[in-house]
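Not every chain is included here, but those present sit where they belong.
Chain nomenclature is as follows: A and B, assigned in order of appearance, with residue numbering initiated at 1 for each chain independently.
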Amino acid sequence: MPPRQRIKPGTRIITWTEDCFDGAAKTAADLPSKVMTPGHDNPQTGPFYIEGAEPGDTVAVHIIKLDPARSYAVSSFGPGFGALVGSSQTAMLGPDFPETTWRYDIDAKRNVAIASSRNGSLTWAVPLAPFLGCLGVAPAGGEVRTTIVPGPFGGNMDCPEVRAGNTVFLGVNVPGALLSFGDGHYAMGEGEIMGAAIEGAMNVEVYVELLKRTSTPVPRIENANEVMFVGSGRPLEDAARVAFKSMVGLARERSGLSEMDAYQFVAQNTKASIVQLVDPEYTVLVRLEKNRLPGLASK
Amino acid sequence: MPPRQRIKPGTRIITWTEDCFDGAAKTAADLPSKVMTPGHDNPQTGPFYIEGAEPGDTVAVHIIKLDPARSYAVSSFGPGFGALVGSSQTAMLGPDFPETTWRYDIDAKRNVAIASSRNGSLTWAVPLAPFLGCLGVAPAGGEVRTTIVPGPFGGNMDCPEVRAGNTVFLGVNVPGALLSFGDGHYAMGEGEIMGAAIEGAMNVEVYVELLKRTSTPVPRIENANEVMFVGSGRPLEDAARVAFKSMVGLARERSGLSEMDAYQFVAQNTKASIVQLVDPEYTVLVRLEKNRLPGLASK
């Protein structure tokens, strides 16, 4: 997509993102395949052309604020998509489950989203934990990917750590970087095994910084306490390998450890979450508390 | 292995487990392949024959206490084993990394294990979080597996939640169940990507209960707040599918949700960790806070 707006590095963007259904699904009766305009799935805000951004640079997106923009959110099951059913990639015989929608109502006081079983007899409440399912720059190699795909360029990472208070670092692949974001999630379980989170429009405030001549081959997220890598790929162990290898590299760079020592250090000190298990590439998050990084031996 | 001891359901076992090196590796100079007696790797305490246990029953192992039994622990790299190197299963060309050992010294006051880089210049400290790498019953189908393998029978799950305060539920496959445990880990990063944790001998206290006519096809761990499933398999997404499907089943059983509602509920409410990425089967832990389980709609 051509850029919609040009910004300078150091810009604060205050904006809004529509949900992955382009706002068309509002109740448990709204099946996305019926109510959505074709081609409108998972719309993004952007792209923003960042002046001066060139391949080899890194964009740092500081997420200042993410606020649910509606009093409800929607989740859904679409046939042929999901981690526990046959899909276009993990092809299985037999009938598909039917397309199904759940509406979640936001209870701002309790800070939860509340849904009911299809027959209305049971309810559950999910604590709000808003994040952006998508945040990315243009891919490398002249590729254009749909907004359902995560990768080295970020994109549909569906990662709960793309949340207020964190900074996302993405390597620039094309002039201007072409930053975009959207796919607000009010909350999501790890794995996103049904293929949709609790999806809702979001008020967004981010601050965009440009790090010149800084390579970032794998998306990285940081805050004061933690550094994290987001690996995407299939099978899931390959997604994990991408993130873990990046962490070994970071331990080497920041602490001066040898590769073997860094491997041992990372092996004993990181946490690893399955972020999503449904997109064309799966995603794993590997995290490290920064204060665990090795220091000089006091001899 | 024939049982070493017969116990009645309701027995408290107070015992001790040797580390995965059978105690032979003590310093960074001790290469397991040189110092260990062949065949002595990853020795277990047991098996315990639980009187009255029959296929179709479940053993509940309440872990009362797990205390590091030594003032040091050891970790190591063995060629052809690990998530970021070629292995016997993920075969790669090129030379192997050399066998390497790290010694960790326990600082009881700070509650950490401290290691040094191979050249001694850098150190790092890992908070102690002791658990048993292995806890299992005899496999089904007349199989005998090495103590490196995890599966539906438990075994080498390398799961940090096999810790004091938790109860592990395992389905019985043979008369007497043949419970065993060992492979104490003083701490471990998720993924166990080097193939070894911070390995140490452990003082162990467990209380063993027998649940008659209760099937447990996938290992389950519970405490007051959480219920967890431990899925093992390859590729890693299959390990995750095993655990997630078990959780969907639990949500149905405990709340009366339909399969589709339970799928949606689990999709928004669970956490999923990569437990280990090195054993013959990989392991994933899926967890749920029990108070999130659906209740009656108040209409």
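Heads up, the rule we're going with is that contacts are C-beta pairs under 8 Å (C-beta built on N, C-alpha and C of every residue); 3 or more make two chains touch, one makes a residue touch a chain.
All of these numbers come straight from a predicted model, not from anything done at the bench.
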Given 2 placed chains, full-complex copy number: 4
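Convention: only the chains that are shown with their structure count from here on.
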Give the rotation angle, in degrees and rounded to the nearest 5, that superposes the C-alpha atoms of chain A onto those of its identical copy chain B. 180
Using mean CA coordinates as chain centres, what's the gap between chain A and chain B in Å? 30
Of all residues in chain B, which touch chain A in the complex? 75, 77, 82-84, 97, 100, 102, 115-126, 187-194, 196-198, 234-237, 240-241, 244-245, 248, 255-258, 260-261, 263-274, 277, 282, 284, 286, 292-299
